[in-house]
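Heads up, one of the protein chains got dropped from this complex, but the rest are sitting where they should.
Presenting chain A:
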Amino acid sequence: MSEKESKAKEMHQVELMIGQILRIGVIVSATVIALGIILMLIKGNGGYPNGVQPTGFRSIFTGVLALRPFAVIMLGLFLLILTPTLRVAVSIYAFAVEKDHLYVWITTVVLIILIVASIIGYFGS
């Protein structure tokens, strides 16, 4: 096997690993959202007075403990929003395994921008 081929194979291994982690993330968030929908169908409402729904960490957390449908759904949606960030984080590790230092840096920069954006989003809203 030439060096180029073995490198391509290594890259595919890395892609498979990222794909696997991403799959787990998507399945977990989809399951939580689906549970929330089922709860909503059983209870016949979202578990909150009309128009209101939980948006902060604390209200979602207490809502999930009380099995309020909207809170469970919001938790699932939050996990779904995290999946692209998870993908970027895992890619850093993947490029590091490949010893591709340039892309370790590039991907780290992307992750930092994402984290900064999330913080701006949390406090700015």
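Everything below uses one rule, namely that contacts are C-beta pairs under 8 Å (C-beta built on N, C-alpha and C of every residue); 3 or more make two chains touch, one makes a residue touch a chain; residues count from 1.
Definition applied: contacts and distances are computed from a predicted model.
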item	value
Missing subunit (named according to UniProt) among the choices "Probable membrane transporter protein", "Mitochondrial-processing peptidase subunit beta", "Formate dehydrogenase major subunit" or "Cell division ATP-binding protein FtsE"	"Probable membrane transporter protein"
Chain A residues that touch the omitted chain in the full complex	8, 11-12, 15-16, 18-19, 22-23, 25-26, 30, 33-34, 36-37, 40-41, 44, 46, 53, 55-56, 69-70, 73-74, 76-78, 80-85, 87-88, 91, 100, 102-103, 106-107, 109-110, 113-114, 116-118, 120-122, 124-125
